[in-house]
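Shown next, in structure tokens, is the structure this report addresses.
Just one protein chain is left out here, and the rest sit where they should.
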Amino acid sequence: MSAVTGPISYHGPTPQPQRASSDNYLNHTRGVMSWAFTLDHKRIGLMYMIGILASFLLAGLFAIMVRTMLWHPLTAEAGASQGALNSAHDLYNHMFTLHGAVMVFMFIIPSVPAILGNFILPMQLGAKDVAFPRLNLLSFYCWVVGGVFFVYLLLSGVLHAMGFNVPGGYGLDTGWTFYTPYSDAKAQGSVVAATIGVFILGFSSILTGLNFIASIHMLRPRGMGWFKMPLFLWALYSTSLIQILATPVLAITVMLLCAERAIGIGIFDPARGGDPVLFQHFFWFYSHPAVYIMVLPSMGIISELIVAFSRKHIFGYSFIAMSSLAIALLSFFVWGHHMFISGQSAVTDAIFSLITFAVAIPSAVKVFNWLATLFRADIRLKVPMMYALGFIMLFTIGGLTGLFLGTLAVDVPLTNTYFIVAHFHYVMMGSTLFAFIGGMYYWWPKMFGKMYNETFAHVAFWFVFVGFNLTFFPQFIAGTKGMPRRYASYPVLSSDGRPTHFVTYHRLSTTGAYTMGTGLFLVLGTWIQSLRRGKQAPPNPWGANTLEWRCPSPPPHDNFTETPVADDPYDLSGWKYVSEEVGWVYDREQAAADVAAHVAH
Amino acid sequence: MSSTEQTLAADSHAGHNGHHDPHLAHHFDTPEQQYTSGKLGMWMFLGTEVLMFGGLFCAYAVYRHNHPEVFEYAHQYLDRKLGAINTLVLITSSLTMAWGVRAAQMGKRGLLVALLLLTILGGAGFMFIKTIEYSTKWREHIFIGSGNVFYESNPETKPQSVNGLEEEALHINEAKPETVATVKVEPDVVDPNAGTPDAALIKPPNITPAGLSEKVKAGVTERMSYNSLVKQDQTRVYTFFAIYFFMTGLHGVHVLVGMGLITWILVRAARNEFGPTYFTPVDLVGLYWHLVDLIWIFLFPLLYLIH
Amino acid sequence: MLHAILAASDPTFWLPRGASTVSGDVDMLFNIVMWICIFFFVLVTVLLLLFVVMYRHRPGVKRSTAAEHSTLLELTWTLIPSIIVVFLYYYGFRQYMNMVIEPPNAYEITATGKMWQWSFTYPTGVETNELHVPVNVPVRVILQSNDVIHSLYIPAFRVKKDVVPGRFNRLWFQATDNGQYDIYCTDYCGTNHSTMRSTAVVESQADFDKWMKITIDTNNNLPPVQKGKKLYMTQGCAQCHTLDGTRLVGPSWKDMWGRTEQLESGPDIVVNAPYVTESILLPQAKIVKGYPPSMPPFQLKPADISALMEFMKSISSHTSAADMMPTTGPATQPAATEPALTGSTTQK
Partner (left out) sequence: MTTAAQASHDTDHDHDPGAVHAHIMPPRILLGVYGALVVLTVLTVAVAYLELGKLNIWAAMIIAVIKASLVVLYFMHLKYDNLFNGVVLITALIFVALFIAVTMMDTAEYKPNENQPGTRVMMTSQNGG
């Protein structure tokens, strides 16, 4: 399947970055319309960034509020009347649903592909745009429409539960998983509207994935065979595969649920001869692969960061690339591990448990290869690198705790407790969020042509890192001790009169949440500060060899004035650091020397 | 929107040394590359469509596996003749569409327009026949949700008064009391002086499963009969129709979308925009139309020809 | 040697004290996994920090680059994890089958989940809100749900299973220590999901039998008002009807009996025996204005209904003394002494 045509010189023509010109994609055309109807992948990526960060802010805010509510056990023993308790519980249920649903459908799933993918993928391909720019814009507007719809619905529900009187204050209180028959028969929220929102969001996701696959197939430049692709592209390719293969099933699932709730077709409702567990099969057939939609692109980012800041060729390129594909394909056949206790047959449990363990192996391979890349490297602890290292640690914890849950017998007491909550936050947030922020810091100079304040950003990192672990590690302990998830109130004393200690863990966790929140605001601060008074960024501030660094920062409308020729994206020989203003430049003597040294070795 | 595209495309072409083909986007090198990309994209989209319907086929499989007799009984209400005719109609429109692509490739404008018109006609015919089927079902109160003749008579659904079915339903009630879910009200706890609670409301909803129009019953009785079903299955017959309406309905929506797309192509064809060098839209819309045909090819035997 | 380490690791720091026959093996497995995880986490972290310190950038230091790939290494760190996970899979599954396959002639209890409380029915027909089981006796719990999916979780016994309407899941355990243990619902089931908790009381066979006998007796000759109160608790009325006048989904029972209400359909109605009976058996028949038609039908025995009505009377101020039945003696005889005047449904 390689698109390599004819022999290409190892370095091709000189990969010298093109100097910045006054005309770039930001000021190429002016006016709101030129943004609203732009077909430029960079502008679309930017618009995505604003929207997605906004929804992250919202969902994060509600995470903080959920944690705040959990500071107090809020039990009837505390003397609250039943009525007051009920409304408090409703508020909590609406809030955790909003947090989960917005985070999953509007932040984590689109974050890396839609923002960084949109912006970077064509440039790493040395292309002028994605394969279908109109589709790209359509995908963005799907996200906007679905998102606005979805957020308004959820938010109105929460405000209503808080006592504000808002139009259509139905909201959603099913949790982001929409389990039937609660969602179709009992839920107070407006499930119909929510499913429509999810459907539209899913459509956006499908279009993006489709676009990326076509781009990677059709637009690779001369010299970029399949195994000369940057690993970020491999990751995006695998992600897109999942997006187009799994999301349609989510679409039909929410459509069925919608019809179920609206006119009672009774596919999932036991009161009408349906099977609620069938819904879980439908739902997780999408939603488990979706977890890898969230984490795979992050792994791609990490590979890029590790290479750029350890000044060393990636270790085991083909294994990392293939492990992405392996994870993508295996991820489709592990959905049943969300249902070990749902009463599905033991045979099914056995099969799903086995495949679940199988996924652990490619993940482990990735981690070890990253470690090997660090070996005898020349490591620079810039901010993106800090996030990369943080990612490796957190992903290791998240992945390893997955072993507990894959092991059938151990999964039984642990599942649906805070252990699960901690586990998937380590994977989905600890990994995806860290990679995302790291990637943002890494490509920020390219996106805006501005550098940021290293020290400031380092401080922010430590807040986030410490806060994160303080938030979620205690939840492992609370979970093993039996604290169930999605509990608005929890017991202080267990039945035999001993203290449950849940309060302690919840308070530790809440403290951590506030710390992390502070850290994330600091991160935002570094970006704003950079936009307002950041230094002019050189075309290649990190000395990476992937194509996006060969066009000026910020890039012009067409990215490249002449289409670059790709070579080994991780062969850094020849790149020489000049100065903060000039960044890294390609130097032939340097290249020769490096190659010589390499051969000698 | 398209105007803005044009301008963007235009100034991007300025910097792009090469042919000024108005249909060639600035980020493609050759029409061939653009054409291949388009087809790849379309095929991936069709893949997603297949997976989406796959979900429905999964639901179908599970239910048919769980209640084979329900499916066998219920499908008798569908009209095989109309179904078969519809299949032929759709296949024919597929032929005209495929031929249309050929005409576009060979730049025969008149032929292309004619064939596209025929294709739209086929789609319209399909939808017309479908409407006939749906309206029949509607008259016989065979549809999704409450009010359905097969609807489980659970107290949560308010008793429906279905026109023309009451007296049938009543005499059927006394004919087969065992099918009637009566609620026991113990006389000893009810105050005799207070009079029994409103009889009309304690009486079960008057739509009983067997409350069908004479025509339907006639059609049914010579084949599998309603009472041959288990009690729980009788209340579940409508699940088949839920699946039937959902599948054919979604398919119908696709037909309508397809007709819309073909109309769009038709207009462009009339403007003579297509020729040997540029016929991608015709080709892609064709692919979509054939997919609609494909899905029906499976729906027809699965829904109409259960044995 | 492994066992030595495992023994050293204090099980109660993580998992709560186990009290069933399976908890020992599950904890052992848990600890094995935990030590594997700790090993790999330490390995990764130490290497990571070591490399970062050893190979961090020093101006002037030129490091000759290391290899770019090594099939041997790749195979090593592909195979070793594979072996470990296969091992884990095998033991996990074997232990899981032990937890699934139940011993014969287990004592059988039916657990019913309803929004939002548990009720447990014993072979004797007794129904309680807290689970009583004899120690060292295998117990099979049949799980059924009246409404949505719940999940029965007893941490101390290391058992958990979803309670799915339409399916009849089951779990079994054999308690090994007397005591009281928490029961949680771990599948989100709406507003009061977090209060859907109960207690499992494990006691010696003798105590269990004594408890059972007492419960049966009290049930049989409980004064109607108390029996009504008990039904109010066990049947889940409490979820929608308060006793303190607070309005939840349904009307509070305080002062409800004998009150005149207006129906959605217009006419007034006096809350009396016929109306309450009908509202229990067919809740949708007559809805009082301003309340949602959301009550499910309850198929109660006549005796239970009359007991409930006695309870309602006892907390209502609209009831004349004539209404009240003698609160002693079994409630099995019907509440036949209804005065006529309150009974009639006055049409407007």
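Letters A, B and C name the chains as they come in the text, with residue numbers starting at 1 for each one.
Here is the rule we go by: a residue touches a chain if its C-beta (ideal position, glycine included) is under 8 Å from a C-beta of that chain, and two chains touch if they have at least 3 such contacts.
Given the structure is predicted, the values throughout are model-derived calculations rather than measurements.
In the full assembly, the chain not pictured is in contact with A, B, C, by the touch criterion defined above.
Annotation: of B:I132, B:V257, B:A270 or B:L305, B:L305 touches the absent chain (contact as defined above).
The residue from A:P221, A:G264, A:P564 or A:G583 that touches the chain not shown here is A:P221. Touching the chain that is not shown, out of A:H281, A:K382 or A:R550: A:H281 (per the contact rule at the top).
Which of A:L74, A:L245 or A:C551 touches the hidden chain is settled by the complete complex: it is A:L245.
The omitted chain makes contact with chain A at the following residues, 1-3, 5, 217-218, 220-222, 245, 249, 273, 275, 277-278, 281-282, 285, 332-333, 336, 343-348, 351. Chain C residues in contact with the hidden partner, per the touch definition given at the top, are 100-102, 108, 110, 121, 142, 144, 166-170.
Where chain B meets the chain that is not shown, the touching residues are 18-19, 21, 28-33, 35-36, 39-40, 43-44, 46-48, 50-51, 54-55, 57-58, 61-62, 65-67, 80, 84, 87-88, 91-92, 94-95, 97-99, 101-102, 105-106, 230, 232-233, 236, 276-280, 283, 286-287, 290, 293-294, 297-298, 300-302, 305-307.
By our rule, only the chains that are shown with their structure count from here on.
Centroid analysis (C-alpha atoms only) places C farthest from chain B. With each centre defined as the average position of its C-alpha atoms, the distance from chain A to chain B rounds to 36 Å. Taking the mean of the C-alpha atoms as each chain's centre, chain B and chain C sit 42 Å apart.
Along chain C, no residue makes contact with two or more other chains. With touch defined as above, residues shared between interfaces to two or more other chains in chain A number as follows: 271, 274-275. Here chain A touches chain B in the complex through residues 29, 33-34, 37-40, 122, 127-135, 206, 210-211, 213-214, 217-219, 244-249, 251-253, 255-256, 259, 263-267, 271-275, 278, 282, 557-558, 561, going by the rule given at the top. On the side of chain A, the complex with chain C involves touching residues 75-76, 81-83, 85-86, 89-90, 93, 173-175, 179-182, 185-188, 270-271, 274-277, 310-319, 341-343, 346, 349-350, 353-354, 357-358, 360-361, 364-365, 367-369, 371-372, 374-381, 389, 392-393, 396-397, 400-401, 403-404, 406-413, 415-417, 477, 480-482, 484-491, 494-496, 500, 594, 597-598, 600-601.
On chain B, the positions that touch chain A within their shared complex are 1, 4-5, 8, 11-12, 15-16, 25-27, 33, 36-37, 40-41, 44-45, 47-49, 51-56, 58-59, 62-63, 66-67, 144-146, 152, 154, 232, 235-236, 238-239, 242-243, 245-246, 250.
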